[in-house]
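Of the protein chains in this complex, all but one are displayed in their positions.
Order of writing sets the labels: A, B and C. Residues in every chain begin at 1.
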């Protein structure tokens, strides 16, 4: 067993000095990545704060029919989000190739952002916000700092979770057309998701939850139909605008 | 609520087609990253298999004094590991900048690799295998596919966990010098770790475990001293054979 | 205590060599069955993938009345399934008598297959797909690689789980005949299941779930009757279109 010979009882033998030197370097590197992470977390918390405001405003949609006013207010925060994602991208630019090293630090917030943007988009257009449009809305440059596909899909699942409640409240407010529209949207979305081979366990679980959203909306639609509430509107809808 | 106009009852409206097109693309991308991950996992499992063989051979060190023969056999696997890490690096070369996207798929195996390499290195030299030397032993090119610092540090903690048992067995076999040497090494290592600001929870926990290793070795050293076993041997040991 | 005499301190005594030889053999046998299992899992995952596509297409049945088109598309996958089960049977042919050793590796997928085939069959005929017909559809040779009875029964339970949702959606779409038909089918199926002495815990639990399906369909039938929706339509339905 060679090597022991160089060991002495002095507190700062060459061996110990080498050890200390390496740990000094590691300390510095860990410190650097730790500080970077703190900066990222600070921005992520600002994103979280902005989404909380958006969510709070957007919730009014459940008990109001003046959607456009509400959306106008909510959409003001999108500019804030753009700036914050721009900040994030700048930080990541400092450590090329390490997007996924720090990804866990903003992914949950980003999933919420996607859920809000896609809900707004659906309220405005009745269609799904696609991945590239979500990136564009956030001012993301996909070659540099893109929107992770799984974050996008999980955000869409979260959006779906909002829809049953929206349908119930719309019907309560007298909009008997809403269940059919939402049902159509969710049915197509479910069929689309089923095309995917979901190996990500979290995403798979969220998708399982989406199936309950669909069923809940079907039940509401059923209630409306069986009571003959949708009847007139439907025939009207079939003529032109649904 | 604009946008509903484009929706029709036809099963394949333009809206649905756009949706399907996007999910077809997402499906293909998820499939690609899924296949990449499977290839990575296959190599990681080969690494695990090689480390199992190494560990099996290395365990004999606990009950044998012919260390050099054992190490010779164990070190034959290092060449195998180099090849496997080279394979991993090649796979990651296909997806630049995504080292950390797939990092979770090999990190546990790599921590074990570090623990084995550093144990071997300590047996041979009585010193700590530093991070850059670990990379070199594995033929890693740090600018392309390096050894993550936290994986390195966790591997060192695992190595530390082997030492109390080693000390116990060496004392049993009559080597009363061993506790002092290991105690010195672990004391220095502990002091070095304390320089680090450990924000990684897993690493912090593993470091907490290292403190118990130190304590156990202290107890063995105490047993040896209190029975006067170390005294004579120690002076003898200083003369020649470590 | 005899026998200790043959033990020596040499690392490779005859005793150790015998031990190593046996474990080398066991290692090889475990490796073989491990590899076989991996091949089986690979086919099982292909089966899972095919059923995912089938399910995705079949879901459209809930919101469409052109059943025949949908079924045509869904049934195309049955050929794929036949091929995959043929592959499975070939693998199992290599290890005669060990169908049940590896059964756990494909049973869950097979239960899903049965649920889909029996739902399709029910949509086409209004009757239950019997066990032997399920085997025939999958090209199984029961003397070699049959369909386990419990897998068949669990698959039927899964199919039953789909029916309440189907009834709700059919009523929503104006088919007030559907609840009565489904109720009749589920009542007979429940009575048939009750003939069985279910010792398999999982199957017993799934059958408990089937009772809720029956109850839910009863409620929908009640809604339809109490609103007088079934009456007129029913007589109309008996004349032509089921």
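Descriptive notes on the structure:
One rule holds in what follows: a residue touches a chain if its C-beta (ideal position, glycine included) is under 8 Å from a C-beta of that chain, and two chains touch if they have at least 3 such contacts.
The structure presented is a predicted model; accordingly, all values stated were derived computationally and were not measured.
Contacts of the undisplayed chain with visible chains (whole complex): B, C. Listed residues B:35, B:93, B:165 or B:204: the one in touch with the omitted chain is B:165. Among the residues B:63, B:93 or B:215, only B:63 touches the chain that is left out of the figure.
When the whole complex is considered, the residue among C:45, C:80, C:123 or C:173 that touches the unshown chain is C:123. Summarising the interface, subunit C meets the missing chain with residues 1-9, 15-16, 18-20, 22-24, 26-27, 29-31, 34, 37, 67, 96-101, 103, 123-128, 130-131, 149-150, 152-153, 181, 184, 188-189, 192-193, 195-199, 242.
For subunit B, the residues touching the chain absent from view are 49, 52-53, 55-57, 59-60, 62-63, 165, 168-169, 171-172, 174, 220, 223-224, 227, 229.
Keep this in mind: only the chains that are shown with their structure count from here on.
Overall, the chain located most centrally, as judged by its C-alpha mean against the mean of all protein C-alpha atoms, is A. Residues touching across the subunit A-subunit B interface largely coincide between the two copies, over half of the numbers being common to both.
Here the CA centre of subunit A is 35 Å from the CA centre of subunit C. Computed from the mean C-alpha positions, the centre of subunit A lies at a distance of 34 Å from the centre of subunit B. Multi-chain contact residues of subunit A (touching two or more other chains): 184, 195, 197.
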